[in-house]
Structure formats: C-alpha cells, structure tokens
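In what follows, a structure is listed as structure tokens, so that the remarks can point back to it.
The complex appears here minus one protein chain, its other protein chains still in place.
== chain A ==
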C-alpha cells in the first residue's frame, strides 16, 4: 500500500513537472478537494450514542472535547461528479440517489463511502477517511444541532419519552427541506464547512455505542456496535453499514434520514 501511494505521488510530481504521465499506466491523479483545517480546540459537544441510566434511555451528556490532532475536512460533501469518477474506475458501488453532477452524492452506504476514501487516498496520495462524530461536529460548528430531547424519563411511564421523541420528530418534519441542493449551496458554518443539516445525512467513522451510566452520570459500561454507524444531519441517526436508502428503513415508528451521503477528512499537514 505504501509503495502504491509513493508511486502515485511520484506520478503526480512527474505529471505536474514534465508532462510525462504517458510513462505511467495509471490514470491521472485527481486534484484534492477543497478543505478547511480544524485545529484541536476545546468545545462543548453533546456526545453520540444510546445512553441509559438504570436501564432507561437518557440524553447523552454534554462534554468538553478536543480532537486529538488537526484534520482537513472537505468544505462540501462529495459530489456526484466526484464519486462517479470512482465508480467509472470500478472502485466504488453505484449510488442510488439522483445523478445531477453538482449534487452531493446520495444513496451510498458506509461501505461505499469507505471505498471512495480508499480510492481517493490512492489517487491523491493522501490519507482520506470518514470524519468522526466529533470532527464533523467541530466542522459544523454553530450549525450543529443539539438533538437532545431535554425530557426527563418518567420511571413510572416509559411512554412519556417515546411520545416526546415522536413529537420532536414530527416537529422537525414540519419544516424539513426535502430537496437535495447542489453541493456547496445550502449554508456555511463559521469554520467554512458547507451544507449542514439539509436533506442529506453524512456517514461518520463513529460506531453506535451503548453507554450505561449510574445516577451520578459515571460510565458503568460502554459497548460499541460497529455494524451501525452515526450519520450526521438535522439530527443524528444510527444506520446499518449496508443501508443506502434510509427511507425504506423499516422501523415501525420514527423518522429516518432522507438521503445518505458523506464527506471526508485527511490528517496531517
């Protein structure tokens, strides 16, 4: 793998320098996407996952967090045109969403998103991957939605929280914009990251975790389920890796995300 990347980098240098790319059987390197740099800085964040106290669901706590190292995050989600280059080379699965070249690619599952990251890494010689929940949240900045219910669970009546969740989802649906807008056109956060919280949810590398806490909020037990990943959007969703079209998700109640897409980050300088 390292040799591969090195060759690609060499190829890119030669192509740029002396136009000698015909010497290489490999296709032309793609230019890297536009990115913004996220520096480690402490911020308050509503943690991801399913949290329970005494076996009953509670909102995850808010915590002071800091990403461990600087990353570069894509300004825009991966577009149909970006993604189809990978499909055309046989390295990515076909997306099921609309095909307008300037739209964010949708109808991709977690495995597709990772296949694209692998392909892009090879083609650019840079290590691309899905962002974590925390990285995505820092990029989204002021546009990140705290999806806590703010409802204290009634120990005597579990239906209180179910109904509150249902009503929160209904309220969100009221103003929901269901059109997929061209990549880069929806909005812009303080960090410069665009297209947050529209009709597209974005995959992350964060597994769904279940966390049990005691009455003081101390973590008793934490189990990640890495068949299910967090997708970011108007609210956080937890989706199985192979789902491309969350609308036909199959839960009896609840509002699934509209469309699934992604953006990537890369580490280092």
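Annotations for the structure displayed:
Keep in mind that, in the parts below, a contact is a pair of C-beta atoms (placed from the backbone, for glycine too) under 8 Å apart; a residue touches a chain by one contact, two chains touch by 3 or more; residues count from 1.
We adopt the following convention: contacts and distances are computed from a predicted model.
Missing from the rendering is one chain, named in UniProt as "Copper-containing nitrite reductase" (options: "Cysteine desulfurase", "1,2-phenylacetyl-CoA epoxidase subunit B", "Copper-containing nitrite reductase" or "Ribose import ATP-binding protein RbsA"). Of the residues in chain A, those that touch the hidden partner chain are 52, 54-56, 156-160, 162-163, 166-167, 169-171, 173-174, 178, 210, 212, 221, 223, 247-253, 255, 258.
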